[in-house]
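Of the protein chains in this complex, one is absent; all others appear in place.
Each chain gets a letter, A, B and C, in the order it is written, and its residues are counted from 1.
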Amino acid sequence: MRILMLGDVVGKVGREAAETMLPTLKEMYSPDFTIVNGENAAAGLGITPEIAKSLLRNGADVITLGNHTWNRRDIVPYLDQEPRILRPANYPPGTPGCGYRVYTAQNGVRVGVANMMGRVFMEALDDPFRTADKILESFRGQAKISFFDFHGEATSEKTAFGYYLDGRASVVVGTHTHVQTADERILPKGTAYITDVGMVGPQDSIIGMNAEIVVQKFITQMPNRFEVAEGGVVLCGIVADVDPDTGHATQIQRVQIRDIH
Amino acid sequence: MRILMLGDVVGKVGREAAETMLPTLKEMYSPDFTIVNGENAAAGLGITPEIAKSLLRNGADVITLGNHTWNRRDIVPYLDQEPRILRPANYPPGTPGCGYRVYTAQNGVRVGVANMMGRVFMEALDDPFRTADKILESFRGQAKISFFDFHGEATSEKTAFGYYLDGRASVVVGTHTHVQTADERILPKGTAYITDVGMVGPQDSIIGMNAEIVVQKFITQMPNRFEVAEGGVVLCGIVADVDPDTGHATQIQRVQIRDIH
Amino acid sequence: MRILMLGDVVGKVGREAAETMLPTLKEMYSPDFTIVNGENAAAGLGITPEIAKSLLRNGADVITLGNHTWNRRDIVPYLDQEPRILRPANYPPGTPGCGYRVYTAQNGVRVGVANMMGRVFMEALDDPFRTADKILESFRGQAKISFFDFHGEATSEKTAFGYYLDGRASVVVGTHTHVQTADERILPKGTAYITDVGMVGPQDSIIGMNAEIVVQKFITQMPNRFEVAEGGVVLCGIVADVDPDTGHATQIQRVQIRDIH
Partner (left out) sequence: MRILMLGDVVGKVGREAAETMLPTLKEMYSPDFTIVNGENAAAGLGITPEIAKSLLRNGADVITLGNHTWNRRDIVPYLDQEPRILRPANYPPGTPGCGYRVYTAQNGVRVGVANMMGRVFMEALDDPFRTADKILESFRGQAKISFFDFHGEATSEKTAFGYYLDGRASVVVGTHTHVQTADERILPKGTAYITDVGMVGPQDSIIGMNAEIVVQKFITQMPNRFEVAEGGVVLCGIVADVDPDTGHATQIQRVQIRDIH
């Protein structure tokens, strides 16, 4: 079976590109299950229930999040109502929302999906490695196929997470840097891996944001308010094929479409 | 004219792959100038004069470095003797070695090369943005073509550096994460850009290092000594074409060869 | 001559305590010059022109700032109008305001004052060590006495800054952690030093902020809005005696008054 994942959707232009392109992508790749990282969907920071509903209506089977989960207050109750949205699973017990769940794909196959967050250069969350062990344990018997979105900064931590789950998870992808990496591969024991899926956001930008404003930040070191950039969109994602009998991946390919207007 | 750059060469297997492949790459791409990042060439950490000489003898016109510049003590005097090796230019005044210089390519064209280091999640060096202004100033009249290796961690800082030099530098590439990114492009004003060139190092690894040892580090949080991994090598680089009359880039393409034995 | 310095004034209760106590402190200690760090004076984050004016009217000869300099937009033009307020001097050239200046104390003695910021665990500013060399150079001939407020996090960086200026500056004090340290001393070559002056802010608090809210932040790792705590204030400062002929310090003592209501 085939899983399609789109990386961090940034702002209105990113959302519109994702929603417009999802039918085309589905025709092109025929995925059985589609995951979209939505942590930057609301003006670049966080997501609202309305935006989440729109993404779910327009082709996402599950939305994952990241360090910007909490930027919009109104998402908090929604996280407990909507089973198709996940926040990083290694927030401490008692955190609103849920970090992993088993879903049924279009083809009837059960897929465990988990959202994780790294700790290198990021918040001090619970150990994502041990958390993943528990999640895999809970998936056992429920779903042979599992997909982990590891939202993280450092390439070493993300790849280490991939190797840690190698042969135990079907797919491990990184998100958060907004730049797609070209290291997609099947790890030795059968897990499909990529360090970062990349974003769905304005191409002529710095990680989706207005380049001039971000450059200004770096040269002045004074705080300023980032704005989502304008113009054509780059849509980044991956397509992974998983053998439903073994749960092992057989293929992972990058998707990158530039200049979407 | 054409510039070939190879990313961080990791350990003996990386060196051997780089040196073995450089003649083939030169036949394939016919570069006029070749730059190699060598900061991890000596057992994964730093570089020695012998290793530098070998890389220069086997096809590198210039070696750039990064945060691991100082890992091997014997490289320090060599940095002041050999003009074809650069350490990050934004170390404070008085630092051994040099961070930028104008070279003459095989085709007689003058090329300014600079090695820079980022500050996000890294050492507290001098402002790389203002340092780049001074370097470009010193290149003026000496070389119309300039190449910047920005050794950095955060995608935002690296891309901001690219935009800051857009139209003023010919090529800006990132190094340090050891994972090639798939965002190579010509920025709006004519600078070729990629967030990370990637490494030349063992493929079945975590950023070139033995995966088991690195995973152990993450799950125990105890210090341990990383070792360069074994097995087939992935060679990552880029090829950029620059118009010698304008100094603007006309093309950038990624090079990635997997499973080199 | 004698210099009095009060550490980071936090919120309205901190301001009121500082302003109420300054006359008493001046009676007790008879300082010739008084410096107040005001970076948290406006509801815990930043400072406004009105608050600055009030502090200056009520006994501060100079206000220093820190990483919260830019939290309130309306302070920016004021920094260029009012010579008695300083922001960290190692922001890049072109930053609004000024980081050091020579003032005339009550007793007619000229005193150079500089505000600096550390880089360990903080913003990527210019090198505070080299910046201090330039500042001392500019003070030469203008003022024999100099006072540095080094706003920083790490004890190692702050103490290193003290040693770097030992014998060249009259007084080096740290600010920013909001907790007074007990290591006040005259360094070997004659500079008075303390790692942190401490704050003027609510005592039953976490660095001046409502304890419950801050604890909640640490246990949930979710963002929340800190609020200045209520109740009795702890006033922290130092008094340093400097020989106007040599510029060397002869004494430094901590000031700490608890339970101010």
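Keep this in mind: a residue touches a chain if its C-beta (ideal position, glycine included) is under 8 Å from a C-beta of that chain, and two chains touch if they have at least 3 such contacts.
Quick caveat: nothing in here was measured; it's all calculated off a predicted structure.
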item	value
Which of C:E16, C:D127, C:E227 or C:D243 contacts the chain that the document leaves out	C:D127
Residue, one of C:T20, C:N58 or C:Q256, that touches the chain absent here	C:Q256
Residue touching the undisplayed chain, where the options are C:E50, C:D80 or C:D204	C:D204
Of B:T34, B:T48, B:T64 or B:T95, the one touching the omitted chain in the full complex	B:T95
Where the missing chain touches subunit C, by residue	121, 127, 129-130, 153-157, 159-161, 163-164, 177-183, 185, 188, 195-196, 198, 203-204, 206-207, 209, 211-212, 214-215, 217-219, 234, 236, 254, 256, 258
Residues of subunit B in contact with the chain not shown	70-71, 91-92, 94-95, 123-125, 219-223
Contact footprint on subunit A, counting only the chain that is left out	92, 119-120, 124, 126-127, 130
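Methods note: only the chains that are shown with their structure count from here on.
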item	value
Size of the rotation, in steps of 5 degrees, that lays the CA trace of subunit A over subunit C	180
Chain centre separation in whole Å, for subunit B relative to subunit A (CA means)	30
Mean-CA-position distance for subunit C and subunit B (Å)	42
Subunit C residues counted as touching two or more neighbouring chains	92, 124
